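Yeah, one chain of the complex is gone here, protein chain that is, but the others are all in their spots.
Let's look at chain A:
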Amino acid sequence: MKRVQFSSVYLPYLFIAPQMAIIFVFFYWPSVQAIQSSFYLEDPFGFGATFVGLSNYSDALGSVQYQAIARFTVVFTVLVTFLSLGIGMLLAVKADAVLKGSSTYKTLLIWVYAIAPPVAGLMGMMFFDQHIGPLVKFAALFGWDMKVGLNYNDTAIAMIIVSVWKQIPYNFIFILSGLQSIPVSVREAAAIDCRSGFRRFWTMTLPLLAPTAFFLLIINMTYALFDTFGVIDVMVKDKAANNPITLVYKVYMDGFRGNDLGGSSAQSVILMIVVFVLTIFQFRFIERRVHYN
């Protein structure tokens, strides 16, 4: 680590001040506000707030609906994370092996990432449209009558597919650059030492990709938990009645549709704790097994 000497003790603080100001305004302050309002029952019309202690939390955690949504969120997050990581990795490994026209191929794969989440949701919606959606027609070939927006499971599957599709290019870019940072000679040495390409992938490529994969694991989980909001919003079209939603969407629904700011705040604090615990867990237990060069 290189140490920099500053002429004044205040100078380094001045340098990090803009960054800290942004974090404070957009993260710490709202967080503190959320924690505070999670202990109050807010009047929907803003006429006042009553201190209710932990009852917002017990209401949320005790609700059957909340528990069902939490269960769906876990399934959704796990599936989206592993599918998008897995497919992204498969594509990257294959693209890395392509010699001719590889840049065109890579660009085509990366393009999808430039689509904004709500647009992706809209496109996904069109893919699963009851009348014109090609994927619905494809499902019909197998006798599966997909009713996205009406049937709980069908909507869940469509939501997962669109979310995974949207995230694959991101994973693809990172894994591809991770692959290309593995020295050519190390790969060649492995090619001489090990005949099976499959075995080479598991014993050589994957361990050397581990730092990238670990980073992506965290990013993907955060994506599945929070950034899929736009996709879900378009898919369930604000009518969450019998449709699967994730916890983040419920925070939004309760807070801005149901005007229950206290309950909504309590839920977002719960989410904050979940993410906090997850991140600590990942850094303590997974990162240790990851090899850094």
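The rule is short, and it goes like this: a residue touches a chain if its C-beta (ideal position, glycine included) is under 8 Å from a C-beta of that chain, and two chains touch if they have at least 3 such contacts; residues count from 1.
Basically, contacts and distances are computed from a predicted model.
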- [ ] Write down which listed name, "sn-glycerol-3-phosphate ABC transporter ATP-binding protein UgpC", "Heme exporter protein C", "Acetoin catabolism protein X" or "RNA polymerase, sigma subunit, ECF family", is the UniProt protein name of the chain that is not shown.
- [x] "sn-glycerol-3-phosphate ABC transporter ATP-binding protein UgpC"
TODO: Have a look at A:64, A:141 or A:192 and name the one touching the chain we're not showing.
DONE: A:192
Task: Contacting the left-out chain in the complete assembly, out of A:30, A:86, A:183 or A:258 - done: A:183
Task: For chain A, the residues touching the chain missing from this view - done: 183, 185-186, 188-196, 199, 203-204, 207-208, 210, 291, 293
